[in-house]
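Only one protein chain is missing; all other protein chains are in place.
Chain lettering (A and B) follows the sequence in which the chains are written, and residue indices restart at 1 in each chain.
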Amino acid sequence: MGGSSAADIQHHVKIYYRVFAALAVLTVVTVAVARIHLPLAGAVAVALFVASIKGTLVACYFMHLLTEKAMLFWILALCALFFIVLMAIPVLTDHEVMRRTVNVAVPPMKIHETTPATGH
Amino acid sequence: MSGAHATDSHAGHDHGHGHSHDHGHGHELPFWRKYIFSVDHKVIGVQYTITSLLFLLFGFALMWVMRFQLAYPGQPIPIIGKMLGASLVDSSGILIGNGYNAFGAMHGTIMVFLGIVPLAVGGFGNYVLPLQIGAPDMAFPRLNMASYWVYLPGGLIMLASFFTRDGAAQSGWTSYPPLSVVNIGGQTWWLIGMVFLITSSLLGSVNFIVTTVQLRVKGLSFFRLPFFVWAQLVTSFLLLLAFPPLEAAAVMQLMDRVAGTSFFMPGGLIVTDVVQNQYSGGGSPVLWQHLFWFLAHPEVYVLILPGLGIIAEVIANNTRKPLWGYKALVHSAIFLGFMSFIVWAHHMFMTGMGTTLSTFFQFTTMVISVPSVIILTCFIISLWGASIRYTVPMLFALSFLPMFAIGGLTGLPLGLTASDIHLHDTYYVIGHFHYVVAPGTIFAMFAGIYYWFPKVTGRKMSDLLGKIHWFFSFIFINGVFMPMFFQGMAGILRRQYDQSYQLHGASAQGLSMMASWSAWCLGLAQIPFIINFFYSAFAGKKVGKNPWEATTLEWSAPSPPPHGNFDAVPVVQCGPYEYSVPGRKSDYLPQNIAMEA
Partner (left out) sequence: MSDSAIIPHDVEPHPLTGMYNGKFGLWLFLASEVMLFGALFSSYVLLRTGAPEGTWPRGEDILNWKLAMLNTMFLITSSVTMVMAWAELKMNRLGKAKQMLAITFALAGAFMVVKYFEYTDKFHHYQVELLAPMAHDGHDVMKITGHNVKETEDSVSIEPDAHGADKSAKHAPITIERSKIKRVTNFGPAHSTFLAVYFTLTGLHGLHIVGGMVVIGYLIFAADRIWKWNPEKMVNRVECTGLYWHFVDLVWIFLFPVLYLL
């Protein structure tokens, strides 16, 4: 990050203030939407969507991610992938979800059958 | 921990980057800063090595006692039986159930977290990696020092739990709740110790990755790196990204034990007729398993990868040929690291997952065996047409190959859900993972010690003692673990302190006795090594920079290397394994131009 001139920095400073304003507005939006009391799935989707926008702004502008080289992105992408895997655990272990994706109607097993029944 | 600082490398004087030695120190450092709180990666590497070897010996000793109980159930432990505390033995010196469990849990924990990983990564990684990339030290020397001084207290905290009234942690190294939450004993200490160890590991892994990427000398592109460095790099990524979920889980379990939370405590739990209503309930024991194995599976690749790296170096050096399939090795290591994050639930096939989920994990587990096989195959093909030198490191490396193969192959029936139903939690599992770690990784560690000892001390270890050590270790280590496959297939379960209690277990007692006697003889077989290690450090035959006639950069530094490592900054001219290059007088071409004969 060396070598930026004072004018460059002033330009950056203007951006920082704009991002700050955006973050403040989005915070108000988050709370306002919450007061509407959407059904849970919708509320979660909206809240996470707005939070993601705020997070992206912080990462891109305050953390200077926009000006970094590709190598860092690959590492962060790797991290993001494993983060998704980690978040997938609760979905995967939710038995109801699993029961829905597996055969629901299982034919009754006949007493003399030697082949195992499929599914659960 | 709070944010890291950029390294404070001020010598106070302005030296150009060409000079990596002599920083204008007009004064010698005091003893405590030179050998105790040192920031030099070599000193830290030695500290890690000695500490972890001691922990390994202690963990091994726990198993000697356990194996006595297994071979001779219900008999007083000889010699030390009456000396052990009330949490471990009864009044006649017979190991009690809780004591067996405490030894078992601590054996696993100490070997994995206090022994192998600190040795493989903290010991070998710290010492050798900067040398192999031509760097004067690690990227963050003070962070390096901090990581050792967080590891040591963590280990001591875990050991201290043995001296509490109810003894050490007794819920397996896997610490499954609800037992681990309600159990007496030092589980709380275990959890606190784990937080220290994980912190130490995180500091170290950041250091390793930054060092490997940023501090390579000129000419050392990624595909000219020794395989050892690649192995350490992948290992560090595994440690970086996989350990934090266990840290989170450890905090949650700590809160369950200490603050009455119910992260892992299901509702309505009754323990010995007492309803556990100090917990609010609604927790999920399976959640712990997911978070634990999310780390612990990549952890087993952390256990093996540095070993594979060492084997690669030793094989290349002692076959006087380049390694066969260098690119395949590197790509396999990277793919292995990546896959290791998505196989963890093969440790949980018996927890009631649906078939969709278990099929997914079975599939990924089968896929992950492919890069391991590729790596092993490359090593074996490297032997073809080689001029093999049967040095002590090479003996360990050669015997590693079939041992690792057995360990890997016996993993397959465990990774397949159908056969795992029969084999899960039996001695078969114990046999499988010990083959990979004991005659696998530990043999690789020995190979590494014999191989790099001359660099660290400037003296060679005795070949005779080394060969005796190898021969008897090889025989007895097979004697310990081979019977376990048969016991497991016969249905003998793990973590039982009296195998003869069940009818089918009684018939396998003979195998247990064989395993126990082999274990004690294996212990005796380490005596030549211990003698060799200390004697040679002071009175071994002195050697120069490159006693093994090796190509990689560490062998162009003095033995032992001074502070700053190299006389002049190395410049790399070629790949890491340029042995038997046609048309050259000597049978090896060093990576460092300056070393060329």
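As a convention for this text, a residue touches a chain if its C-beta (ideal position, glycine included) is under 8 Å from a C-beta of that chain, and two chains touch if they have at least 3 such contacts.
Here the structure is a predicted model, which means the values were calculated and not measured.
Student: Which of B:Gln75, B:Thr188, B:Thr261 or B:Ser419 touches the chain that is not shown?
Tutor: In the full complex, the listed residue that touches the missing chain is B:Thr261.
Student: Looking at the full complex, which residue from B:Phe60, B:Trp190 or B:Phe243 touches the chain that isn't shown here?
Tutor: Once the missing chain is taken into account, the touching residue is B:Phe243.
Student: Of B:Leu152, B:Leu179 or B:Val213, which sits in contact with the chain we cannot see?
Tutor: B:Val213
Student: Could I get the residues of subunit A that touch the absent chain, sorted low to high?
Tutor: Subunit A touches the chain not shown through residues 1-2, 4, 6, 9-10, 12-13, 16-17, 19-20, 23-24, 27, 30-31, 34, 40, 43-44, 47-48, 50-51, 54-55, 58-59, 62-63, 68-69, 71-72, 75-76, 79-80, 82-83, 86-87, 89-91, 93-94.
Student: I need the residue numbers on subunit B that touch the omitted chain, in ascending order.
Tutor: Its contact residues with the unshown chain are 1-12, 15, 17, 19-21, 23, 25, 29, 33, 39-40, 135-137, 139-143, 202, 205-207, 209-210, 213-215, 240-245, 247-249, 251-252, 255, 259-263, 277-284, 287, 290-291, 294, 563-565.
The rule we apply is simple: only the chains that are shown with their structure count from here on.
Student: Counting in whole Å, what is the centre-to-centre distance of subunit A and subunit B, each centre being its mean C-alpha position?
Tutor: Using C-alpha averages as centres, the distance is 34 Å.
Student: Of all residues in subunit A, which touch subunit B in the complex?
Tutor: Touching subunit B: residues 71, 78-79, 82, 85-86, 89, 92-93, 95, 98-99, 101-102, 119-120 of subunit A.
Student: Tell me, which parts of subunit B touch subunit A in their complex?
Tutor: Listed in rising order, the residues are 213, 237, 241, 245, 284, 286-287, 290-291, 294, 338, 341-342, 352-357.
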